[in-house]
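With one protein chain removed, the remaining protein chains of the complex are shown where they sit.
As written, the chain order gives the labels A, B and C, with residue 1 at the start of each chain.
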Amino acid sequence: MRVEILHPDTLHEECGVFGILDHPQAVGNTALGLHALQHRGQEAAGIAAVDGAGFTLLKARGLVSEVYNAKTQHTVQGTAAIGHVRYSTAGGNTEANIQPFMVHTQLGQVALAHNGNLTNADALRHTLMAEGQSFQSTSDTEVIVHLLAQSQKPTVQERLVDALGYLKGAYSLVVLTADTLMGVRDPAGVRPLVIGMLDGSYVLASETCALDMLGADFVRDVKPGELVTITEAGLTSQQLPNPEPNRFCVFEYIYFMRPNSRFGGKYVSHVRESIGAELFRESHVPADVVIPVPDSGIHAAVGYAETAGIPFKQGLVRSHYVGRTFIEPTSDTRHAGVRLKLSVNAANVMGRRVVLIDDSIVRGTTMPKIVDMLRRAGALEVHVRISSPPFAHPCFYGIDTPDKSQLTAANHSLEEIRAFTGADSLAYISLDGLYKAVAASARNTPKREFCDACFSGEYPIELTDLNKENQNIKKAS
Amino acid sequence: MRVEILHPDTLHEECGVFGILDHPQAVGNTALGLHALQHRGQEAAGIAAVDGAGFTLLKARGLVSEVYNAKTQHTVQGTAAIGHVRYSTAGGNTEANIQPFMVHTQLGQVALAHNGNLTNADALRHTLMAEGQSFQSTSDTEVIVHLLAQSQKPTVQERLVDALGYLKGAYSLVVLTADTLMGVRDPAGVRPLVIGMLDGSYVLASETCALDMLGADFVRDVKPGELVTITEAGLTSQQLPNPEPNRFCVFEYIYFMRPNSRFGGKYVSHVRESIGAELFRESHVPADVVIPVPDSGIHAAVGYAETAGIPFKQGLVRSHYVGRTFIEPTSDTRHAGVRLKLSVNAANVMGRRVVLIDDSIVRGTTMPKIVDMLRRAGALEVHVRISSPPFAHPCFYGIDTPDKSQLTAANHSLEEIRAFTGADSLAYISLDGLYKAVAASARNTPKREFCDACFSGEYPIELTDLNKENQNIKKAS
Amino acid sequence: MRVEILHPDTLHEECGVFGILDHPQAVGNTALGLHALQHRGQEAAGIAAVDGAGFTLLKARGLVSEVYNAKTQHTVQGTAAIGHVRYSTAGGNTEANIQPFMVHTQLGQVALAHNGNLTNADALRHTLMAEGQSFQSTSDTEVIVHLLAQSQKPTVQERLVDALGYLKGAYSLVVLTADTLMGVRDPAGVRPLVIGMLDGSYVLASETCALDMLGADFVRDVKPGELVTITEAGLTSQQLPNPEPNRFCVFEYIYFMRPNSRFGGKYVSHVRESIGAELFRESHVPADVVIPVPDSGIHAAVGYAETAGIPFKQGLVRSHYVGRTFIEPTSDTRHAGVRLKLSVNAANVMGRRVVLIDDSIVRGTTMPKIVDMLRRAGALEVHVRISSPPFAHPCFYGIDTPDKSQLTAANHSLEEIRAFTGADSLAYISLDGLYKAVAASARNTPKREFCDACFSGEYPIELTDLNKENQNIKKAS
Partner (left out) sequence: MRVEILHPDTLHEECGVFGILDHPQAVGNTALGLHALQHRGQEAAGIAAVDGAGFTLLKARGLVSEVYNAKTQHTVQGTAAIGHVRYSTAGGNTEANIQPFMVHTQLGQVALAHNGNLTNADALRHTLMAEGQSFQSTSDTEVIVHLLAQSQKPTVQERLVDALGYLKGAYSLVVLTADTLMGVRDPAGVRPLVIGMLDGSYVLASETCALDMLGADFVRDVKPGELVTITEAGLTSQQLPNPEPNRFCVFEYIYFMRPNSRFGGKYVSHVRESIGAELFRESHVPADVVIPVPDSGIHAAVGYAETAGIPFKQGLVRSHYVGRTFIEPTSDTRHAGVRLKLSVNAANVMGRRVVLIDDSIVRGTTMPKIVDMLRRAGALEVHVRISSPPFAHPCFYGIDTPDKSQLTAANHSLEEIRAFTGADSLAYISLDGLYKAVAASARNTPKREFCDACFSGEYPIELTDLNKENQNIKKAS
């Protein structure tokens, strides 16, 4: 029996992007930057680069270190580059969906990489096909490429603005031409994008952790609806003509971004510690030890433990030697799939009342196994605390979520989930508590600046394609 | 030192194509058919298939048996399929050029595979880009795809005819939609395409050897300028509206097609034996033994030997264990690159006057080494006889030829080449002798039905793209 | 430039062993157990198994999950099995050194796996060669095999006791015959070995973490100088005839064993927390935050932080996507090798006085880079605290240590090392402090039960081979 062990109950950010202009090690730094963004997509990676000799492109399934290796590195060369890491959904001709997209247009070659998800891609696609365009992939990103090619504006930058005018949904894009690097966030600013500087050259990246990896300095966030255009002459900025209220994905703070990244003026690990503290205030329970699920619950657990004055301990140990699959001896082996990745440290569990912290319960397949392992190691009580509200609604803005029928919180009461996990008690952070921790203010204020559709079901950007088939999705007020 | 040993002095057909409709083993038979066509392209292979569940596509660099293997075979499934083998020129983003091309259009998905080369692809490409199309590859085949998508005709078949109206050059195409398989040869019929039948289902293939591999029956050749359309209802035929004189590539007979293929009513091995016989009549020399360069010279050598009454012997033995590269002990090793592939059998050479037969001399890098090896093994005389006229002009109709500066026959006299090879005498078949052997009539008759531009420099189809840059290429009368 | 990133400054345990008798999933459980012991050896792995159909053996370079995979698992089958993971030193014919060793003897086939290192292997080897034995490897383990084969005792068990009588040094062995599993520790008990039970079948393993991986119950440690013999009839025990004072490797507690393993009645993570607490007591300093080098410093940092009342924070984040190598863009990239694996979380560092905890400094190549990274992230002060005494003497009992010339602590004063790391202060735990933390008593008592030669230079077991060449190594009193 073959066991998939890497992602037993996880969500997937669909992408991370990176760009750099005018640097002698543009390609190598793009590889390093993508490696730092690997948590945003592990299925495929790509780098497009350009110099006087033209464009080159390297993309394939696999981790960055597998795609860009000693054998392949010479196939991509340039002094400017963009890159992409991707989590791709299964099936079909997904090779064609690996990014960056690179196309030949009337204005020369253009490479483009996209983090996010368009909500009107199907509608645009059908219109374009009726006009005589053909598509080589099923990716919404190819729609952007065709809109850009169709524009009759004199520069790629103006064509890009033309194309963006048609789009609805979430996008942080990096675009590279022979002499220009562009970066843009959708008007609501759902996905992150930051600006850095390395040796005097501008860098764009989904998160600051990629800047740190290069030793680059952080300059600032790209703003919602902002298009930055970088040439040899420097960086210029313009706002897209159709402003929207800010709706940065709050789940980026809870789950996706690396703890050492900063965005919106906040360090991710600080936000998570604050959530942990708030979680203690909302649902504390007498206990002897606070234990995180590594590594996802570490910072919330630190915040919980500090506020509670209860010792923080490593009660679950993560293996560093877990590959993608492992052959199990027999199908009735108890929890071996989880144990290959996580071991209980009975020293910190036996005879204790445990608060177990994690960042989410999605399908609910892993948590019961962990609770059981802790009990078998002698835990007296296990109290599960989750640093996000119940994840009950699919995301259409760039996170790969399971079908709603598989989202535990969409189909079960809190008590049903507790009983299923086998915990003595279970609590999620409340939506208001989350806002308090992240933004130091309640949710329902005019200043609200986050998308929380996965918790609230309120979708701030029109779901054009979906609404054609299904009128039941509640539009955010 | 790493030595490329497979193709020391060879030309490359750029492609082979295959198609089958309405067969339960459509994909497996396409893999088998492509394997039989592997000599037409060894760099990449692909299969597109369709059934009620939709289209699937498998394509990658490598031999057919590497691309379609136990691990990948489940990714492509269908009851109709087309396939392609490719020799791709080095460099750049060649992944994007691997075929079949598969696109989503207003009329559904279409897959397309192409053998040949368009001579006005660049011109068409620039027009299409000015109209707002973008290109994801540098392949001329993508031009056909865009023309097809742009047509506003109601069926794919009509759109294909529309698209073909714009093309100049050589093409044998197979095209697959959800319910239809089409095959077409350009009006001059430069590249081959044949029709077969397997278990009541129609098959299209570049050569009959692919039919034999499946155990399929040969039905007939596709005619120049003929479009055959195969559906569940059967096969229908139409002629493209712009007829041209027949100009089948004579080099297919000499060099590319498998000896056991038949085309134009002729068996390839018979044609080669006739050339060998004619070669003897044109340039015989007293000798003790006729030796082919294996396997390229075998049939011409058999024809020469029979006509001459001189024994045919295996004087060069080919290794069956030659991979793509081999590490040589030292750069000054004499001829190891050739020896890894070919060994002299001194038993048939020592003390003999040898007639050595091969099908062509392109760059002239291998022949001097073979002549030297024969002399070292004791050959008294070595007389080189070549079963094609001097290859002095590049092909623009689908054969990958070296730059003219590297074509020995374009830059050297016969005597210079003889001296360079070290042979005692050297003769090529004459152009008229070639026609006599292939067509049993002289070249300059109204019935002439071959393209011989690589020998004569007379290009029968307009070289639109080339002529823009260079007015010096002679247009065939 | 290719960068080795996994082990920039680490030591290597030379092996882990596992055995199981009379279990239907003997092989699969051995693979799982070895996976749990992977930290004891990452270069090669092997499994020998036996059932009525005879012995089978699978061994190769690579991680357990690479060696035992879907393709290879069918090559090794049985109801009893032993396994081995290995860190092998570079160079030479190391394939031959991969274990288990499996040999054909007069009493049938015997498989053997060894953790430890013999100190008189060369002497025994020369004697055996003079008697007509030949060796196929350079491993000291093959000496045991030959001694066992040479004995004329009637059972493998008795032959093993015979053979062990010749050995000096450290060994924890598992030995498998057609119907018997044996486990033995050397008389000083330098390396660990424990007994467990799974579904009524006995299991042997280097550490209890392997038992936990299977869901097996812990039975007890194997005692120093004890040979346990397991057959269908159960487990019997005997003591080897030559007792020695107990000298378990104290570095196993500090460094090698998994935090969730228990041995000698102690949990490893508890021991490490105690060392951290003792480290605080010995060398505390005013600070704002305690930061571990992940994962090696975590438990000592928890102990230090708790005792100090200073917050424990994750100030360094470990990447989960680090493969074995990565292509660096340029050789002058600052610290990229370390950054690929570790990122600073500036949130917990900026403007703080940091206590940085790690378990050892061996060559000293990594620590200066980490200190520099922390300073660049804004740390006001960096105080390095090491949870082991200075590692100044090579180990000859089974740990692969660098040449003495490369051991920082062997060649530099404390102040020199501090200056080199760039820390504001540096302290190691004292040898007595270590004993207090591990054994709750001072070192120099009759009860002393550890080998600490790497810190003290006092080698408790005779270094026969070494002393032949070098009389300068101090013999422990």
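Assume a contact is a pair of C-beta atoms (placed from the backbone, for glycine too) under 8 Å apart; a residue touches a chain by one contact, two chains touch by 3 or more.
Quantities reported herein were computed from a predicted structural model and do not represent experimental measurements.
Engineer: Touched by the hidden chain, which of the shown chains?
Structural biologist: Computed over the complete complex, the missing chain touches B, C.
Engineer: Touching the hidden chain in the complete assembly: which of C:A123, C:A149, C:L235 or C:A410 does that?
Structural biologist: Of the candidates C:A123, C:A149, C:L235 or C:A410, C:A149 is in touch with the missing chain.
Engineer: Just name the one of B:V27, B:I98, B:C249 or B:I386 that touches the chain not displayed here.
Structural biologist: The one listed residue touching the chain not shown is B:V27.
Engineer: Looking at C:M102, C:V349 or C:A439, which residue reaches the missing chain?
Structural biologist: C:M102
Engineer: In the whole complex, what residues of chain C lie against the chain that is missing from view?
Structural biologist: 55-57, 59, 92-93, 95-96, 101-106, 110, 125-126, 129-130, 132-136, 138, 145-146, 148-152
Engineer: Extract the touching residues of chain B with respect to the undisplayed chain.
Structural biologist: On the chain B side, contact with the omitted chain comes from 2, 24-25, 27-29, 31-32, 35-36, 38-39, 42, 63-66, 68-70, 73, 209, 212-213, 215, 258-260, 262, 267-270, 295, 298-299, 302, 306, 311-314, 317-323, 325-330, 333-336, 339-340, 343-348.
We take it that only the chains that are shown with their structure count from here on.
Engineer: Of all chains present, which has the mean Cα position farthest from that of chain C?
Structural biologist: Farthest by centroid: B.
Engineer: By Cα centroids, which chain is closest to the centre of the whole protein?
Structural biologist: Looking at where each chain's C-alpha mean falls, the closest to the middle is A.
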